[in-house]
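Would you mind keeping the following structure in view while I ask a few things?
For this depiction, one protein chain was excluded, whereas all remaining protein chains were kept in their positions.
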């Protein structure tokens, strides 16, 4: 969301010009949300622009439409959701609190109409059906509507050479929020700096996938009941997995965290994350003994070994993928309160017989993605 | 829909776990539908699990939202719709009765909001625009919402090797009912035994397409006014047509039915269906004389000769497709009350000049698919 205020032109433009449109959008926002338009700017320093009046009233959440107290609502601290760097402990806690409320939204309850009249555009430059359905379900569960572009790469305009910026300027004219998946790192940030409406990054190539990182941390909190003092084992492909890297990054925001890395040699966690954890005082160790780690951790976060990373070295792939399997033997040494997580899809790195164990948290984790996305859509569109 | 009750875990899971989700879903169902959760199980014996309290009140259908009597609603006998074997005369009559009500649902009438707040996922592993649009229209005509996956085969997860079961577990977290089209026979049954939400089979490869079978029988009932004593001619490709095979199967449930098979030699009706009809006491005969059959039947059900079945034998295809054409000459010998049906799409096996005759029922038949699907969605989601 770009919040530059354009100089208004003479009367004839008042209805159709993009600035006026933005003002229209913000006017509506402002009616409910007494904040200064100019008070937040996207960028490195945006966190410093956080509003001090943070006493938003959560109890209003579900009665939002019918109660006059809605007018006391506050703007969300972020204008867009682009990268994990935007989060600190406080904002994570805030988002999780709303996600918890979202678990209680029922059909035809007032909460289920919080986003009535709002339109979300899903602009996906590469397919990701799981992520797309999760966002679209979230929007519709809150009464909002969706414009779908499942294959924006073939967007006729993009194919003809239109810039991402021009596409965004067109799409924002048709929608109130843009959820974008792109194959290029940094694309979401470019979109956000162009768009007048909020942009959510649903994954940009090797870059970020912040809502996945959020739902992972949220799931740990929901399943274990704490984040400070948590012991997390990251297992599998730690070199290429965007997911585990983001998770390690976010866990560093909490106290007394211990991280175990368990991976085949060819896909070990890279030094940048290790150095980062060390610099933040997070304890970590590498281990080749999955059973021992499993017996100690609160969370065993398994990942898929990605064949496509091995090129023609199928032998290395086969060796790597068979090395650390989570099966009933692993479950047997895990603590009672511990859980197994996985970003999905899984192949055979978790055996199917694990599914029935209550500690298998991965499908609950997927469902948590829905609540996190409901919370974010609500916060970005109508505030607290 | 799988109705196993998972052992609830400790409090922290109560919101996000799949069991709790199911309970949430069923709680809502139960609030309106006083039935035992454990009373129905999918499988061969599911028909025997039918509830005795069948005195649901049809007159409530359209006033369902506003009247307290809604709380007296009853659960539909089926949890999923997978195969024609699930139907008997009684359940067919029940579904048809609701479909008739659906013909009266008008814009902004209370009936048009019966499924407000419900989300249907269309999970299509092969394209079938006609069937997809019919289901999506049905859902939206009743106030429900839709998540569309037009090309689930390229579902990024499936492409990466995820099992159908895992995909279903994810998608059911985002929706209240799954309509699935698959290229593999038996896929719908596998999905239903995994999913906690209802599954409707929208065609699984060479297997079943039960809603097509339903709409065919419904159309005969609507057009001719009876099913017992009906005379139906099945014309065209009887060897490969899933449609005509299912129709023959369902017609066997009625009294005094007579079936004529009229087809080129290379695509004759197979013995299994003939034997089945004989075993059920259904009279049938094969004939090469379309005109004579046309003069006697109540329903002339024409089908397309499918070129793809003939491989390189284009000569055989050309011979077969030209053999039995329904044109004005055929119409001229048909009885006044008789009708021509066709599952569509048609090529030239029915000439275009037939369309204007009131006995051309095929476009009405397509429209009936809408009413049948509205009825099924309503019954599976909110019961009678």
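Each chain carries a letter (A and B) given by its place in the written order, and its residues are counted from 1.
The rule we apply is simple: a residue touches a chain if its C-beta (ideal position, glycine included) is under 8 Å from a C-beta of that chain, and two chains touch if they have at least 3 such contacts.
This is a predicted model, so every value here is computed, not measured.
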Sort through B:136, B:162 or B:204 and give me the one touching the missing partner chain.
B:136
Decide which residue listed in B:317, B:371 or B:384 touches the omitted chain of the complex.
B:371
Touch criterion as defined above, residue of A:166, A:228, A:289 or A:353 at the omitted chain:
A:166
Check each of A:128, A:175, A:263 or A:368 against the chain that is not shown and name the one that touches it.
A:175
What chain B residues would touch the chain not displayed?
100, 103-104, 106-108, 112, 127-130, 133-134, 136-137, 140-141, 148, 150, 219, 222-225, 304, 344-347, 352, 358, 363-364, 366-368, 370-371
List the chain A residues touching the unshown chain?
6-7, 9, 12-13, 15-18, 21, 24, 28, 116-119, 121, 145, 147-150, 152, 154-158, 160-162, 165-167, 169-171, 173-175
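Following the convention adopted for this analysis, only the chains that are shown with their structure count from here on.
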Can you give the whole-Å distance between the Cα centres of chain A and chain B?
39
